[in-house]
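See structure below.
Every protein chain but one is kept in place in this view of the complex.
Right after this comes subunit A.
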Amino acid sequence: MDPVNVNYVQEALDAFTDKEVYIHLETTNGAYASHHNERFFSAGAYFRNAKITYERAKMTGAGPYRVGLKIPYGWVYAEGITHYEIDSKGRILLAGHDFDGKLAVALQISETPFE
């Protein structure tokens, strides 16, 4: 993955506008957060292969970045995005890595389901 280039990512997001796509959305502190610090409240969620169609997509912020996808009855949102990759299958992989390089958030968009 490479550090976010807003123009490249925005262009890739725009290309999926009004198409049926699958998303993987994830946030995590890791399963060990509360083990290493018992006062840390661990929370996370992921949704793999939600099928959506968005009418508008925007990446914004000064880095780490935020992404919002406007869908017919709501929104998909992620913050903390630091890296991107358009992989060999044409999928948009966005991730936020924390100060140790560990994944903290991911938003991925694909025209075919993720394996």
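One rule holds in what follows: a residue touches a chain if its C-beta (ideal position, glycine included) is under 8 Å from a C-beta of that chain, and two chains touch if they have at least 3 such contacts; residues count from 1.
We take it that contacts and distances are computed from a predicted model.
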| item | value |
| --- | --- |
| Protein name as given in UniProt for the chain not displayed, "2Fe-2S iron-sulfur cluster binding domain-containing protein", "Na+/H+ antiporter subunit G", "Putative ABC transport system permease protein" or "Bacillithiol biosynthesis deacetylase BshB2" | "Bacillithiol biosynthesis deacetylase BshB2" |
| Interface with the unshown chain - residue positions in subunit A | 1, 24, 26, 28, 30-32, 35, 38, 46, 83, 85, 87, 91, 93, 95, 97, 100-104, 106, 108, 114-115 |
